[in-house]
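A protein chain is absent from this complex, but the other protein chains hold their places.
Labels A and B are assigned to the chains in the order they are written; within every chain, residues are numbered from 1.
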Amino acid sequence: MSRLTTVDTPAVAPGREAALAVVRRILFYVLVGLGTVFFALPMLWLLSAPLDDTPTYAVRLPDALTLDNFAEISRNRYAVSSLVNSTVLAVGTMVLVVVAAALAAYALSRARVPGRDALLYLLLLLSSVVTGTAAMVPVYLLIYSLKLIDTHVGVVLVLTGGLLPAAIFLLKDFIDTIPRSYEESARVFGASPLQILRHIVVPVARPGLATIGVWTLVQVWGSFLTPFILLSNPDKQPAAVLVRTFYTEGGSPDLGLITAFSLLYSVPVVLMYLLAWSRYGFRFHGGIKS
Amino acid sequence: MHRSIGARARMLAALAGVLVVAAATTGCLGGESDTDSGRNADAKEFTLTIAANAIAGGKNAAGAEWVEKWVIPQFVADQKGKGRTVTVKFQPSGAGDEEYKSKVALDLRAGTGADIYSIDGIWVGEFADAGYIKPLSDLAGADKVDGWDGWSQIPQPAQNNMSYQGKRYGVPSGTDGRVVYFNKKLFAQAGLPADWQPKSWDEILAAGQAVKTKLPGVTPIQLNAGTAMGEATSMQGALPLLVGAGAQIWSDGKWQGNTQAIRDVLGFYEKIYKGGLGDPVIQQDAKGRDKSFQAFAAGKIAILFEGDYFWRSVVEPNKGIAKMADRNDAVGYALIPAMKPGAGIRGQDFVSMSGGGGNVLNPGTKYPQQAWELLQFMNSKEATVALLNGAARITHRQDVNSEVLAGDPMLSMVSQKVLPLTAYRPGFAVYPQVSQALQQATLDVVTGKSAADAAAAYQRAVEGLVGGADKVASG
Partner (left out) sequence: MPPAETATAEAEAVVTPVGVPAPAGTPTTDVVGLGRLRALGFITPALLLIGVFLIFPAVWTLYIGATDFRLTGTQAAEPNIVGLANYERALGDRSFYNSLWLTLLFVLGSAVIGQNGLGFALAWTLRDTAEWVRRTVEALVLLAWILPSSVVAFLWIAMLERDGGTVNALVGQVPGTAWLIEYPMLGIIIFNIWRGTAFSLMLYGAALSSVPPSHLETARLAGASGAQTLRDVVFPYIRGHALTNTLLITLWTFNDFTPYLITAGGPNHESEIIAVYIYNTAIVGGDMGYSGAISLIVLLINLLLALVYLRAIRTAARLRRAT
């Protein structure tokens, strides 16, 4: 129960109040500081190991600074093409997911579709099955029968199917919070639903769309099993598959190559996230809430 | 009546799904492949693809480079001389063994993919049972296959590694052998001889004890254990010991269960790990094998059981992943002794295990004759020498071995002394799971169970795997 007091009769002595405030401030800074350290610490290795001549698992200033690891990556025939492939897959899936999800989420949000919640949850649950390993054989055979084995299109379609439910779910939630008043007025002026979607809803929903886009891109960028199963030609393999091949002959991980490539592999996705974040902010929810 | 869009769409989708499932799974998968071994035999222009779990700049890079830089150009030129225009492609992969195996299985199942696949010898049984691979003579014609002169250069046990139920399914591509390594410098400090050759397990324990007493801080013995190291535990640890105790994991229709030999093996593990002669923690580490290599190279492990791979790729002075500049002086090697002299299989005093893989033909290939020609080409004497690229390595061809190993005493020893003593793993589909049960048994011992309990649990596991106690030897 909150104590009801007025401002001009403080219930606690001013000195003690100030001390408490200071303690609170300190705790607060400690929390923020700890949080920062907690999140930043593991990433330090990614900065120190690639430049190390004999990298180990320890984060340390390299005994011998070297760019050899990167040089060896550049000599690797598949390194650059794998990054290109990752981009192709990621952008392709992102476009497909955002477009399909935007259309579907809008319709599900605005039209009277009873049972849609149940449908969405069911799809969400099924998506966990299809992205798991148990679905490996059906996915392979399905793509094989569509003659899309060893094509980027096949991979994009499978990944899209797996990501759409969550994308629609999140986007619908987002669009629900956009007031219908603008669409109503547009309707009065005779705009078609597609026009309304394009000219009114999309601009407002941009943060949500950007977030879904980035989310999709991140999921695809790190996806290993599906591309591995469906692609044979090494020139088509994305970076997520290639990074798993940096082992030496007996199967020991080559830390120099792995960390160097991981750094390169992370850069595009980080850049893109910074781009989306600075332009749109990162919002899963609350499009126009106060 | 009023059905909502969502519900109707849901129903339709589900119905469609079930119908297609029923249709597809019964008529399941991959087209009926043409079984005529002479099909397209006269083609003048064709493409062949070779697939292997190797990739330039990554896993098994040497193998990948050999295919891309030697096999392909040479074969293309060779065929051109015969008036044929050939394109040969290489399909590399660098994934983990199990993932590669799944991928190959899927491709073979659908009848698509490469024409020649490199696979591990222990997969032959299960792939054959599944219909993924067929006997070579069925695919390319018995006279063509049996008539190859290369077979006479490949020892029978190695051929058996790529055979199943008496039929050849592929051509082996190399073999290896296991020995026991030791650090001569540490031995000198512990008062042990530099030309150490243990003749029994007790001698190994005694040497370990000496190291433990005189050199605290050094792990005396590294004997692979546990499931984290996978097949490396079986191949470098449990199985060489088992044949040293006089039994093969499968013989005469029965798998080893809770037998005296298994109890002996687990008892040896117990003596090492409970006697403070080994590091139990590293056995459970996901990267334990690599760490043990680094520890040996750093002089922190005195005795290590490994294959010749260790000599030529791990502690190799120039390119090894845990290189030792003084390898030739500091690393000693000896034959793995049987439990006691004469206690090994076939009454041997010394034992070993060998593995290896080989290349098989894809039954769905469009050009079986040409693929067989390529396969022979890849396993000719010159091709095998080219694969070595100057490095010393044990190949599947004896004529090549006697030439190239002359300069490397360790590998010569393996080729001449170890290979005649060695044993191979059984090519049954269920072997990998039995192997896992064996690895689990060693893990049980390392984590504290008694050898007797671990052996009993192992027996139960194997019975479940192979379908009944009558298929498991015990006692």
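Assume contacts are C-beta pairs under 8 Å (C-beta built on N, C-alpha and C of every residue); 3 or more make two chains touch, one makes a residue touch a chain.
In this text the structure is predicted, and so the values were computed from the model without any measurement.
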Task: Contact set of chain B toward the excluded chain (per top definition) - done: 5, 9, 13-14, 16-18, 20-21, 24-25, 98-99, 101-102, 105-106, 109, 123, 126-127, 129-132, 226-228, 281, 284-287, 429-430, 432-433, 443, 447
- [ ] Name, in rising order, the residues on chain A that touch the hidden chain in the full complex.
- [x] 2-5, 7, 11, 24, 28, 31-32, 35-36, 38-46, 49, 56-60, 96, 99-101, 103-104, 106-113, 117, 121, 123-139, 142, 157-158, 160-162, 164-166, 168-169, 173, 176-187, 189-191, 193, 195-196, 199-200, 203-204, 214, 218, 221-222, 224, 240, 243-244, 258-259, 262, 265-266, 269-270, 273, 277, 282-286, 288-290
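Quick note on the criterion: only the chains that are shown with their structure count from here on.
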TODO: Would you mind pulling out the distance in Å between where the CA atoms of chain A average out and where those of chain B do?
DONE: 39
Task: Contact footprint of chain A on chain B as seen in their complex - done: 4-7, 9-10, 24, 28-30, 51, 55-62, 91-96, 99, 102-103, 106-107, 110, 112-114, 287, 289-290, 293, 309, 313-314, 321
Task: Partner chain B, residues of chain A touching it in the complex - done: 72, 75-78, 108, 111, 113-116, 118-119, 122, 136-137, 140-141, 144-145, 149, 228-229, 232-234, 241-242, 244-254, 257
